[in-house]
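Pasting in a structure now, in structure tokens, and then I'll have a few things to ask.
One chain of protein is taken out of this complex; the other chains stay put.
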Amino acid sequence: MSFEAEAMIIKEIEARFHGAVIEAKVQRKRRIAIEAGKEWMRDIAKYLKERFDFAIVVSVSAIDLVQERQFAIVYHLWSPSHRNLTALRTKVPKDSARAISLTPLFESANWHEREAHELYGIEFDGHPDLGRLLLPEDWNGGFPFRKDFKLAE
Amino acid sequence: MRRNANRRRAYTVSHSIFQVRDLLRCFRHSSCSYIDFYGCVLKLCNSIHRHRICFCSDHRFSVSLLLEVFSRRNGLTSRLTCLPLVGKMFDWGRASSLWPVHIATGCCSPEEMALVSPRYDVERFGVLPLPALRQCDLLIVLGLVTHKMAKRVKLIYEQMPDPKYVMAVGACAISGGLFWDSYNVIKGIDRILPVDVYVPGCPARPEAFIQGIRLLQEKIKRGPSK
Amino acid sequence: MSTIRLNWGPQHPITGHLRFILDIDGDIVVRATPDIGYTHRGIEKLAENRNYVQIIPLVERICNVDSFNVSLGYVSAVEDILGIEPPIRARFIRVIMAELNRIMSHLYWLAIFGVAAGLFTLIMWPIADRELFIDLAEMVTGSRVTYTYFTPGGVYTDLPEEFSERTLKTLDYFEKRLKDYETIFLHNKLYQMRTVDVGILSFNDALKFGVAGPSLRGSGAKIDVRQDEPYAAYDAVEFEVPVEASGDSYARAKIRFSEMKQSVSIVRQALKQLPSGPIRVKMPSVVLEGEAYTRVESGRGELGCYLVSNGRTQPERLKLSTPSFRNVSALAYMLRGVKVADVPIIYHSMDIWPLDADR
Partner (left out) sequence: MDYFDLLVKVAVFPGMAFITMYAYFVIWLERKLLARVMLRIGPLHVGRVAGVLQVMADFIKLLGKELIIPYRADRFLFISLPVVAVGVASLPLAAIPFDEYWVIFRSEFSLLYVFAAVSLAPIISLLTGWASNNKYSFIGGLRAAYQLLGYEVPVFLSLASVAILSSSLDLMQIVRSQSNLWFVFLTPMGFIIFLISSLAELERSPFDIPEAEQEIVAGWMTEYTGISFGLFYLANYIRLCIVSLLVTSLFLGGWFGPAFLPPMIWFLLKSGSIACLIILIRGAYPRVRMDQLLRICWRFLIPLAIANLAITAIAAALITGKPFMVW
């Protein structure tokens, strides 16, 4: 099975953002994973949106990488016309967890980023409203989704 | 089902509004009687009244209280209200007409919907869901209660008029269930509310619901425990 | 003139598990803020402490009116990571159960949407008919709403013998009932008065807010995971993806009615083609390192399951991107400037299940 459409997207991204893209690969059919530096996220996303019609952010997941002392932030973008899902991935250090928000670009990333902010404590620069979403109003137990937050035994 | 809902158990939730509950706990219909014609009506009402003022009401009275006041003023030593038959009648009325308040707290809510639907039709037993909590007397806690919801459940319970009953439905409401190690789920609703009936299941089946309602009715019909 | 602030929920006859903070000016909603999180259990965090099979019942609880579809999303993610492929019979069974569940989910929606306009008959009829489908599911799995039937590598047990016959009978009956619903709902003049041109969500706005599922297709976007990237055995059955262009509450309602019809036809086809053979492949004992993102079309819309494994028995990260979470974020925009009486209609036309949004 060959992945021509996927390879084409990767090729264009790599050509356009040479040096910014750390890793780009086809995972399986209709799944692309691109890893980039965090300062390039908005540019790559913008290019993906305008060039390949990646219009919807379907999910924003943060991952706590314990060994690397980093957070990985994964944006999943869906392109209705290309029928393709791209995982746009970046890493931010745990100590200064700041990332550039994609909400000005994709309104659909708004609540997902709020959630990541609330549960992991990642700051998103340029996000309009990082208010409380899921946890109780008077929650002060830290960021529950970090690995160092221990659940009851 | 627990015969006596007065369960002294330290709860770990520390929200300011929950503190009042401790003071009110002994005034439950089943543990103590302020509405059930067994004397000491006025005293208990007054003490509840002091704590309730912050929520919703600045005064409370009930027909039984009026009867009590009337009979004391006229030197009747409240004989009328002590008649066992009158008490029995009220117990029957309460048991036969349980109006549950509409609050969905967790995943058992579709099963509650099935409960009022044609196949299980709980209106046969006089259970009629009503929109406004001021008119309701049965709080069905449907499944898990998170910390955020717990404050509301608490408030809802305080705002319901006495006598009121609580039914904990589902494993989550009883003990935390599947989410026993979650950081946001209260491990058992009886930590914040006095529960009358426990209905197990995850989610509880409508048959179990009906059984729970029947048990509650029996409990009410037996009258207050002394 | 000053506005009045209304708090709708969590104890309110329509809102279910979430709260709306409505600022109203007269009869017009000036600002609406959905406030979710009343059922936030941290399922994704809990999943990091469970092994892969133990997570299935956990995941089902995020949307237990639609649990076949939700667990299908998770199970296929596990299969992607393990690199196993379920046998063909299991895939057809998955399609059958998923579509039956879609009908159940839409019937549940119909009940709530009917009552949003104050007609209590319409809460009872669909729920009563939903019971028939629950019976079918119970026959197969032994449980009413949370089944834990799909396992990585296939399904848990085979279908009972009389299942096919009874399903066909139920479907015949249900098609007749569907006509009744259309009479009392879709063709009811008063319902049309309440829903047509209410809560319009344009195509561009729908894409912008990332709305999912029937709500998205009601705005004219032909996006359906079952067609975009067929999973299970959806490539072997024929079906249409209904699309309405107008984007109002009535269009979203119509979409769900058409989807129920399509589901009936899909189940019939799948039952006809149902091959014999094994129902499960064995799970490998070693979990590989890797990640997978699977999408399924649940009753409420696209559900994404992002699973990261680090080779241990417990996943590194499980992220569920749920349709209700995506839809509820669009509500703040949709409810601005509408009449107070339209708020329940718009809210329930999106078919939001707050448990699903909170996770």
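Things to note:
We call the chains A, B and C, going by the order they appear; numbering starts again at 1 in every chain.
As a convention for this text, contacts are C-beta pairs under 8 Å (C-beta built on N, C-alpha and C of every residue); 3 or more make two chains touch, one makes a residue touch a chain.
As the structure is a prediction and not an experimental result, all values here were calculated from the model.
For the chain excluded from display, the touched partners among the shown chains of the whole complex are B, C.
In the complete complex, the hidden chain is touched by one of C:V115, C:A233, C:L320 or C:L335, namely C:V115. Within the set C:Y74, C:W109 or C:W125, the residue that contacts the chain not displayed is C:W125. The chain not shown here touches chain C at positions 4, 6, 12-14, 27, 114-125, 128, 184, 188, 190-191, 193-194, 339-344. Listed by residue number, the positions of chain B touching the unshown chain are 35, 53, 56-64, 89-90, 92-94, 96-97, 117-118, 121, 123-126, 128, 130-132, 134-135, 137, 159, 161-163.
We take it that only the chains that are shown with their structure count from here on.
Listing every chain that touches chain B and chain C alike gives A.
Most remote from chain B, judged by the distance between CA-atom centroids, is A. Chain C has the C-alpha centroid lying closest to the overall centroid of all protein C-alpha atoms shown. Here the CA centre of chain B is 34 Å from the CA centre of chain C. Chain A and chain B have centres, each the mean of its CA atoms, that are 47 Å apart. Distance between chain A and chain C, defined via averaged C-alpha coordinates, is recorded as 25 Å. Annotation for chain A: residues 135-136, 144, 149, 151 touch two or more other chains. Shared interface positions of chain B, defined as residues touching 2 or more other chains, are 146, 148, 181-184. The residues of chain C lying in touch with chain B in their complex are 10-13, 16-17, 37-43, 45-46, 49, 57-58, 61, 64-65, 108, 111, 123-125, 127-128, 130-131, 134, 144-146, 355.
Chain B meets chain A in the complex at residues 15, 146-148, 151, 180-184. Those residues of chain A lying in contact with chain B across their complex are 135-139, 141, 144, 149, 151-153.
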